[in-house]
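Removed from the display is one protein chain of the complex; every other protein chain stays in position.
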Amino acid sequence: MANSKFEYVRNFETPDPLMPNTWIVVRVDGRGFTKMCAKYNFEKPNDRRALDLMNAAAKAVVTEIPDITIAYGVSDEYSFVFHKSCELFERRSSKLVSTVVSTFTSNYVHQWPTCFPDTPLSSPLPSFDGRAVCYPSVQNLRDYMSWRQVDCHINNLYNTTFWALIQLGGLDNKEAEKTLAGTLSADKNEILFSRFSINYNNEPEINKKGSVVFRDYELVDPASNNVAETIDSVAEPVKQSKSQREKDKKRRAKARILVEHLDIIKDDFWDMRPWILSGKPGKVPKET
Amino acid sequence: MANSKFEYVRNFETPDPLMPNTWIVVRVDGRGFTKMCAKYNFEKPNDRRALDLMNAAAKAVVTEIPDITIAYGVSDEYSFVFHKSCELFERRSSKLVSTVVSTFTSNYVHQWPTCFPDTPLSSPLPSFDGRAVCYPSVQNLRDYMSWRQVDCHINNLYNTTFWALIQLGGLDNKEAEKTLAGTLSADKNEILFSRFSINYNNEPEINKKGSVVFRDYELVDPASNNVAETIDSVAEPVKQSKSQREKDKKRRAKARILVEHLDIIKDDFWDMRPWILSGKPGKVPKET
Amino acid sequence: MANSKFEYVRNFETPDPLMPNTWIVVRVDGRGFTKMCAKYNFEKPNDRRALDLMNAAAKAVVTEIPDITIAYGVSDEYSFVFHKSCELFERRSSKLVSTVVSTFTSNYVHQWPTCFPDTPLSSPLPSFDGRAVCYPSVQNLRDYMSWRQVDCHINNLYNTTFWALIQLGGLDNKEAEKTLAGTLSADKNEILFSRFSINYNNEPEINKKGSVVFRDYELVDPASNNVAETIDSVAEPVKQSKSQREKDKKRRAKARILVEHLDIIKDDFWDMRPWILSGKPGKVPKET
Partner (left out) sequence: MANSKFEYVRNFETPDPLMPNTWIVVRVDGRGFTKMCAKYNFEKPNDRRALDLMNAAAKAVVTEIPDITIAYGVSDEYSFVFHKSCELFERRSSKLVSTVVSTFTSNYVHQWPTCFPDTPLSSPLPSFDGRAVCYPSVQNLRDYMSWRQVDCHINNLYNTTFWALIQLGGLDNKEAEKTLAGTLSADKNEILFSRFSINYNNEPEINKKGSVVFRDYELVDPASNNVAETIDSVAEPVKQSKSQREKDKKRRAKARILVEHLDIIKDDFWDMRPWILSGKPGKVPKET
């Protein structure tokens, strides 16, 4: 039986390839997480279980999609970076976005009981939306990552002070808001320290810096490479021999995936881990 | 602390609104479900638990997103139709696609233990991809839906015969394939009947027709309306009064969501349920 | 000699097909025409030579591109409508836009000396930009056309009054602007009539209505068809036999192309000329 009479409807699909030779960032955001936080009693300003769950889901995404070279998460958002040479799904935007969002969601829901053993999920379940943005140069990509980390810092400092005023200072939400209106970073640090003896610098790194997910290879001397320049000047995906490709694949699969809380704004993070920008797996460190 | 130095990266986001006044179909497809079927021992040719799980996830999506007017699913795919007047997320493609895919995935994973009580999930978890396609006219939309249902029929007839040859006839995969090469529908019906005394017409409707999800209102006389023409001639979203909008919302929320296995190719299905194309909630049937 | 080393750059071209089964409007706008009007001393409020030139260029475009079913122009803009079944250039947006803009420009510049025999062109030459917009339904398309014609009316009434105040009333630009600030249509009609004995209704149709370009076939009884509904319900381009296609082509080529100044907001214009929406050539009127 021929299906041809209706098959013309296929022509209505529009192609959505992302520009070649650009960095693809797929950003995942929690939907209605303010409500969710309330519903499941997330701790304020940061719920460690919730962050661990986000990180576990992100780690699963990076593990399952080796084209992702680095990911960065904070609060209820996570950004996944596909290397500029990535050819996965012919770089189709909706395929890339939906696959990342679905894999993330799937793991988030599945691992929920591990992180929240006493809090069963109920409808409506947590869900996420996503979108893809391309960045042409390494500097654009790093500026994107820096933007998210600066945002993390600004929000966390604000939230830490806000909730200290409420939880320790006995203010209500409106009073806390008013107290913070117009304050600079230094003012917030001062409030924390003078009123509550909290030294913001001693706050957990995961809250101050967010979380970075990447493969673990041997660190290199930052002065030994200029991977950013080299990578910017690469014009198209390197055609690797099949054996080289297989070798890289194995190395990548063998690499541990780390979730750390590091400064990704300064050069050092990138210079010591050239594999993140080069896309070439580094040396797998010896087990100790 | 100003974040302005990096904030320029926002300009790299490209707008992706879908054309106004067109029907939006978001189609969700299982990723790597052939492997998944094997891993979790799905029954062949149709695993009722797996279909029930797909339907449960779809029902949750339609419940949570009232802009979806109908959904149709078969095998590991589901198509969700947003009414042409829908303004959700300003019709941004990636928002719509990712929200549907995430909500679907979330419910699929969460309800897995209900449908597969003896088969715990393990990594890699099930996941789905998705994409959006727009259709300008009712006819285009109905042709899309018909296309999927014809596909369901063709595949199910093939698979039913294929697995009968193997499970009942003792053939191996290659022999079954060879037997079916070049056969027409009539031939397959004949094989089923003469060799295995299977009357294809008596196969379960869910397998032959797939599943349709929609809100339940009182059916109307098919001759009493020509909703398709009326709707095609509507040029822009009707501006409703706020009270009317609230009323519609309540009615929609009150409506039961049905999962049925009906013919959606013929006119009757649509003519008896004008609310699906009109987007105006019908009369909620009295409880019996 | 192989060119393959560089040929990869081709992959950076992104496809830009317009949605099938939708009406494509390519709108052409004069670039910097305020300056141009001054440079070449266009008469105010309407320069008949300039309008004739626009119309001549538009007529050439419609003649050369038979997929255009109707065009509408006012001032320094022209909208060209491709039938929703059009497959020209696989509906690639940039091809369609650039071809219309280039053909229009080419004829505008070439026919300039005919319309402005005493005013040679000099650098920078007149030029136009363009863009494509799609409309899913006949009502959307007609609303677009109505929008342009209402705009024509509003602007022309304003400009006619504005320039009467200056040219006949002796006001300067600022005084005229001030006089008109906040006036309604009725007020402007009144100013024209009471101060300058101008009955706006007697102004030239070309100024009040703009110009419509279309092929000339025998008019039909408006009550005899409901082409809009019929066309909205058409789902895909009709597959014609080759001989039918050739016949249509000949008939289209034989048809005179008219430039008229008619009301295109009311139904009559469209109902009497069903070929514009149906895309099927009408009956070529007998020469008289």
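Chains: A, B and C, in written order; residue numbering restarts at 1 for each.
By our rule, a residue touches a chain if its C-beta (ideal position, glycine included) is under 8 Å from a C-beta of that chain, and two chains touch if they have at least 3 such contacts.
From a predicted model like this one, the values you see are computed outputs, not experimental measurements.
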Visible contact partners (per top-of-document touch definition) of the missing chain: A, B, C
Which of C:Cys86, C:Val101, C:Cys115 or C:Val138 contacts the chain that the document leaves out: C:Val101
Contact partner of the left-out chain, one of C:Thr69, C:Asn140, C:Ser211 or C:Ser278: C:Asn140
Residue among C:Glu13, C:Asp118 or C:Asp221 that touches the chain left out of view: C:Glu13
In chain A, positions touching the absent partner: 19-22, 84, 134, 136-140, 143, 228-229, 232-236
Hidden partner interface residues of chain B, rising order: 8, 11-12, 14-15, 17, 19-21, 235-236
Chain C, residues in touch with the chain not shown (by the definition above): 1, 3, 5-10, 12-14, 16, 28, 31, 60, 64, 92-95, 97-99, 101-110, 121, 123-135, 140, 143-144, 146-147, 150-151, 153-154, 184-185
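Going forward, only the chains that are shown with their structure count from here on.
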Interface residue identity across copies chain A, chain C - same or different by half: same
Leader among chain pairs (count of C-beta contacts): A-B
Multi-partner residues of chain C (each touching 2 or more other chains): 19-21, 235-236
